[in-house]
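For this view, one protein chain was removed and the others were kept in their places.
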Amino acid sequence: MRPILKRIYLDHNATTPLHPLVLKAMLPYLERDFGNPSSLHRFGRKVRASMDEAREKVASLIGAKSEEIIFTSSGTESNNLALKGIVEANRKRGNHIITSSIEHPAVLNVCKYLSQHGCRVTYLPVDRYGLINSEDVRKAITKKTILVSIMHANNEMGTIQPLREIGRIIKEANSKRPNRVYFHTDAVQSVEKIKVNVNKLKVDLLSLSGHKLYGPKGIGALYIRKGVRISSLLQGGEHEYNLRAGTENIPGIIGLGKACKIASRERIKEEKKLLKLSERLYQGIREKIPDIRLNGHPKKRLPGTLNISFESVEGEALLLALDLEGIAVSIGSACTSGSPEPSHVLLALGLSYEEAYTSLRFSLGRENTKEEINYVIQILPSIVKRIRGISAIGRKK
Amino acid sequence: MRPILKRIYLDHNATTPLHPLVLKAMLPYLERDFGNPSSLHRFGRKVRASMDEAREKVASLIGAKSEEIIFTSSGTESNNLALKGIVEANRKRGNHIITSSIEHPAVLNVCKYLSQHGCRVTYLPVDRYGLINSEDVRKAITKKTILVSIMHANNEMGTIQPLREIGRIIKEANSKRPNRVYFHTDAVQSVEKIKVNVNKLKVDLLSLSGHKLYGPKGIGALYIRKGVRISSLLQGGEHEYNLRAGTENIPGIIGLGKACKIASRERIKEEKKLLKLSERLYQGIREKIPDIRLNGHPKKRLPGTLNISFESVEGEALLLALDLEGIAVSIGSACTSGSPEPSHVLLALGLSYEEAYTSLRFSLGRENTKEEINYVIQILPSIVKRIRGISAIGRKK
Amino acid sequence: MVDYWSLYSKKVIDHFQYPRNVGEIKNPSGVGRVGSPVCGDIMELQIKVEKKRIKGKTEKIITDAKFRTFGCGAAIATSSMITEMVKGKKINEALKISNKAVAEALDGLPAIKMHCSALAEDALKAAIDDYLRRESSRTKKNANYHEQRRTNE
Partner (left out) sequence: MVDYWSLYSKKVIDHFQYPRNVGEIKNPSGVGRVGSPVCGDIMELQIKVEKKRIKGKTEKIITDAKFRTFGCGAAIATSSMITEMVKGKKINEALKISNKAVAEALDGLPAIKMHCSALAEDALKAAIDDYLRRESSRTKKNANYHEQRRTNE
């Protein structure tokens, strides 16, 4: 195989590289400051102080208070803790959960688990852009509702949900009922990319994940508004305000803190840049390649996410062809069990199976350049044409 | 305050520093190879291959097969997964768990949780050395028993339990019953320090933790013998053979693999060294300081762990005094809630509250030297004498 | 640098990037179309069969094969490879080509992709089936040929 000259990473919604400053911040804690923050001696107290500073940085990015942040091991764990923790602590108040049909598996599969354990779950539909109708939330709330969990931005197509509106509706409902309906959002994809403020969004719980925002893998956080009744998922020592047992992942925590700090400082600039780059990519593709469609909302979308269906081009084949040119992208479908499954998100938008299988996700990030995008625009048309030439579906050749 | 000249870390049971080679192995995955192992492109496949190698190394250290290893975020999570996962998957077979009274909170508090959720838990007592009588296990097994969970080595005093014998008893019981009783061990403290082989110990599940064996914080593993019925704790994507959802902590996994590899190679040598050093420390203390007692078993003990009660000397005061000399040790009690609590382990051995409060744990590790131990022996007597001189209890002055 | 596409052999990549025998045959002797949009893989394989006399016997030889595939890289590569493998083969030899044989000819496939090679085998079988059915209806001058063909598709 010929050597790859370029390596262009356009899969930032899957995971991001560590920001160099994040790694730099972590290194001392991988080298010298290895203490256990529960230890009473210097080795321990030193890292406890740093951990508290990191917590402050995470809180600050999303407009929360330091003591409202719980460190977990991933976005997945944050979602599990949010949903199961609320259900466990509020069993006596109700058992009904409202969510959407386009959530990440880390919410959907928890809901499935909970529905096998005494909960009733309502899955709200989305329109063809992937948007939830906030009136549907109002209608779905019953006396037994304890939780609404709606993701902030979708990982596959980037559509941003009207959380403020939904938050307002929940607040209104809460003013007329004895027990609060809690509002959780999976913000794993939105934090760092767009403005996320727990008070503006009126959410009670918010999940985020380190490796999606140029922080480390193996660390996540859950924001829990003061006063929310929630139970712990992992029992053991008295870590994290008794809400999450286990010796703290100090380098991870420090890294997440630093990543949040950088995001606080640079988000607006980065957002603009990403918007411009992905617009360039989209226009380039549109001009040069016929029979494509953009999935998701044309405007209410993450700045760097482009989900595009290339008619009659199977996504995984296109992914491979691009990868052989050094370009990393993603498909919505996952082939983990031997036979590929189409994206539940794209099907929820009303796409046919065929359309769903022809979709590709480009997700741009900090280190992408105009030159890289130009390169992709340059080589993509011929690749698409070649695969279309092989395809068993689509226009007659 | 005068500057500290020496820094002697004798708290390896709390956490260990990263082995320099472990950090070296991790660095590429913190820098260049940041892909998500679920991604189909090069960035992803490359790390997936490394992850599989790391899994192999962990398995190899404990005599398991690669596909029997599940990565978690900590020893605590491994214990939670083992206990709750077995209970969830075997509800129809029974609801009885047998454990000991000296387990780590990451087992005890899970048992407490489970006993509030339909399980019956038997807590076996220990003798004055901290040993479980394996015959007690035989007697405790009922028709409804689904799990026996006994720690391998105790974190506070180092006593090593007769797991082989217990394993044999469980095997015997299993030969006469339709449903297997599973055998789990919390080996967080024993892996790397003494020989741990899942087949010799006859265990079905085994927990270990990265940061206790010179690997990273934020990573743990659970060994699950092939054929064991167990449910997942975190729902979401199809990671870790569908048993633990969440994007994998790749640098952590690589680090754990490397740490296990080093342990496989160097354990026997290190074990000897630690035994010698801790024996030196113990003899030095015994010769120079009156009215002390060694807690735990005199022989069946981890090579580097020494738990000693210094009559009429409050442990935390002694800890502070040593810390001011640059020496880091630990006390069994934890003062998290404002008023200190004595160690449940030492009380289980039959120590009085007063004796429990006077105990100190020295836990030695790889980088400790003879010179460091000599230094400790040299300064400890005068410190103990000084604090005894202040004490409100003990012999009249 | 280690080649992390080793999960796909060089041959797979080669047949993916430069697939052989893409397209249609004019007046094919048999056509097999398998898979569906729901499962995400569709293969259409066309064969030309000619009768030739070999060592005094009349043999049915596959003289040409073409394909079109909507599917992943492995699906495209196995399609390409199987069209190469059948060319020149007698019908009864071609029927013996297993998906394992196709995978081996490609220097192996990742376990997760083995179903793709099964699809290629299915497509070939379907094409040969189609040919045999056409043959039998032609020889019988059977009136309901079209009927039959449709139900077999």
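Letters A, B and C mark the chains as written, and numbering starts fresh at 1 in each.
Operating definition for what follows: contacts are C-beta pairs under 8 Å (C-beta built on N, C-alpha and C of every residue); 3 or more make two chains touch, one makes a residue touch a chain.
Note that this is a predicted model, so its numbers are computed, not measured.
Enquirer: Of the residues B:N36, B:S50, B:N109 or B:S312, I need the one that contacts the missing chain.
Expert: Residue touching the chain left out of view: B:S312.
Enquirer: One chain isn't shown here. Among A:R42, A:K84 or A:R361, which residue touches it?
Expert: Here the residue in touch with the unshown chain is A:R42.
Enquirer: Against the chain that's been left off, what residues of subunit B make contact? List them.
Expert: Touch with the absent chain occurs at residues 1, 3, 312, 314, 316-317, 320-321, 323-324, 333, 335-336, 338-342, 352-354, 357, 389-394, 397.
We take it that only the chains that are shown with their structure count from here on.
Enquirer: Measure off the straight-line distance from the CA centroid of subunit A to the CA centroid of subunit C, and report it in whole Å.
Expert: Roughly 42 Å, centre to centre.
Enquirer: Between subunit A and subunit B, tell me the centre distance in angstrom, where each centre is the average of that chain's C-alpha atoms.
Expert: Computed value for the inter-centroid distance: 34 Å.
Enquirer: Round to the nearest whole Å and give the separation of the Cα centres of subunit B and subunit C.
Expert: Each chain reduced to its C-alpha mean, subunit B and subunit C end up 58 Å apart.
Enquirer: For subunit B, which residues are shared contacts with two or more other chains?
Expert: 42
Enquirer: Could you list the positions in subunit C whose residues touch two or more of the other chains?
Expert: As it turns out, subunit C has residues touching two or more other chains at 5.
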